[in-house]
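Removed from the display is one protein chain of the complex; every other protein chain stays in position.
So, chain A:
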Amino acid sequence: MLALDIRNLNKKYPNFELRDVSFQLEKGYIMGFIGANGAGKTTTIKSMLNLIQADSGEVRILGKKMAEHETELKQEIGFAFGGIDFYTRSKIKTLTDVIKKFYKNWNDDTYSTYLRRFKLDENKKIAELSAGMKVKYNLAIALSHGAKVLILDEPTSGLDPVARDDLLDIFQSLVLDGEVSILFSTHITSDLEKCADFITFVDNGKIVNSSDKEHFRETYRLLNGKESDLHQVKDKLISYKVNSFGFTGLIHAGDFDPALDIRATIPSLEEIMIFFAKKEETYV
């Protein structure tokens, strides 16, 4: 069963456009949603949740159409957009009492379990929480209303390495029983190298690639060669840079002839993102 099924989302702004955004996430897995700042990650997420109205396209969550079952589905979705910027002078306890009224399946026992597990003190004020604690509080809320799909926009940005590691550990324990699915956007690719099962890469409003992580990386090759060999592959490179040690470039694995005497390795997610960003520059 698909937790998320996004098909042909389009949204046009004066200076930016989402074009035919499609991707699927199977239930019980973690998907990392990557792309540079301004590539369309947040616009995609907001369109999925109907927080902004897409011009066209279809969103299905847990098999149901978002357009027809929005109220019902939102009971089953937990989403978090970075911090909490409201009720900041209230205690956690007070804010939770407001939020829980919106959820039919709210479970106080689950809530207190997660508060303990995340070491959150109910009597602390929102303003006193660190960035990591705010993310954890959001997660506690989502899980206490029985969310099966977590959609998180940059949950790890602004967290120190220890807090990020802690959070990734929590993500993995949440998908342990195969019931919860997680989509999270980030530009910190090292968060994904380990724990994400699938990667969806958005660049300039379009999905460049969406597949399982190993396969995603194996779609590309990072080439290292002598400048004199550059002409043999130049036309097919996604982008490249030249320095006194030769050239480095990114190519689709299918476009590369392994018989050529050029060193080819499988790139990291970060290298893929960087070379795609360079491609934009060459067009400008």
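What we mean here is this: contacts are C-beta pairs under 8 Å (C-beta built on N, C-alpha and C of every residue); 3 or more make two chains touch, one makes a residue touch a chain; residues count from 1.
As a working rule, contacts and distances are computed from a predicted model.
Hidden chain, UniProt protein name from the list "Urea transport system permease protein", "Ring-1,2-phenylacetyl-CoA epoxidase subunit PaaC", "GntR family transcriptional regulator" or "Monovalent cation/H+ antiporter subunit A": "GntR family transcriptional regulator".
Note that of A:17, A:70 or A:193, the residue touching the chain absent from this view is A:193. Contact with the chain that does not appear here is found for just one residue of A:168, A:250 or A:272, A:168.
Residues 28-30, 168-169, 172-173, 175-178, 193-198, 212-214, 265-266 of chain A touch the missing chain (whole complex, contact as defined above).
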